[in-house]
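Every protein chain but one is kept in place in this view of the complex.
After this line comes subunit A, so read on.
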Amino acid sequence: MPAKFMTAKEAIALIPNGASMMVGGFGLSGQPMTLIDALLESDVCDLTVISNNVGQQGQGLGKLLLKDRLRKAIGTYFTSNPDVLRYQREGKLEVQLLPQGTFSEAIRLGGSGIAAFYTPTGAGTLLAEGKETKLFDGREYVLERSLRADIALIKAYKADRYGNLIYYKTARNFNPLMAMAADLTIAEVDEVVEIGELDPEKIVTPHLFVDVVVCREVSV
């Protein structure tokens, strides 16, 4: 089914309290800022976010943290937001750390119907403690679970009216992966074009992965 077009407020109303929620972006690049701002204005809380970082201090997802909307964060690099450390110490945020390649692959496979995978990354380190390992061809691999979520909030550059998406430079990062791995994918875009205007060779996320499109500038 083609994606539905909504305002940010309408889209955010689809998110229940306690949801697990993937959020795209490497730092602030490729973060869906309009959707995050709409979330701030709602009263959705108790969220588990799956995102590379928790934004930056007071920016992007960092704003949701400061409004006590987050219960848990799963990601790879929280060092760049000192609030995450403070919240964790105060017992207000649970944090789960994964190597970034494991994190991105777990999302890709979560969206691909694969439950778990073996990676050499992290073998023999703290991040493999308590995880099953196995030797393949004499090398140690760690068994990692794939990741899925109730909701994905992603940022793309353009959508067509079906919800096919293209991205912009390094703002692509985790967005196409997260689009695949959630029960409900909400894409924030800068621009909406007519069907046929996006070159089929260049579409990165086919519309079947996208449930809702929110245009940043003009609400459709």
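Operating definition for what follows: contacts are C-beta pairs under 8 Å (C-beta built on N, C-alpha and C of every residue); 3 or more make two chains touch, one makes a residue touch a chain; residues count from 1.
Following the convention adopted for this analysis, contacts and distances are computed from a predicted model.
Not shown: a single chain whose UniProt protein name, out of "MoaD/ThiS family protein", "Peptide/nickel transport system substrate-binding protein", "3-oxoacid CoA-transferase subunit B" or "3-isopropylmalate dehydratase large subunit", is "3-oxoacid CoA-transferase subunit B". Screening A:Leu40, A:Leu97, A:Leu184 or A:Ile203 against the full complex identifies A:Leu97 as the residue touching the chain left out. The chain not shown here is touched by just one of A:Phe5, A:Tyr167 or A:Phe209, and that residue is A:Tyr167. In the complete assembly, the contact with the undisplayed chain comes from A:Leu127, out of A:Leu127, A:Leu184 or A:Leu208. In the full complex, subunit A touches the hidden chain at residues 26-30, 52, 76-80, 84-85, 88-89, 95, 97-102, 104-105, 107-108, 119-127, 167-177, 204.
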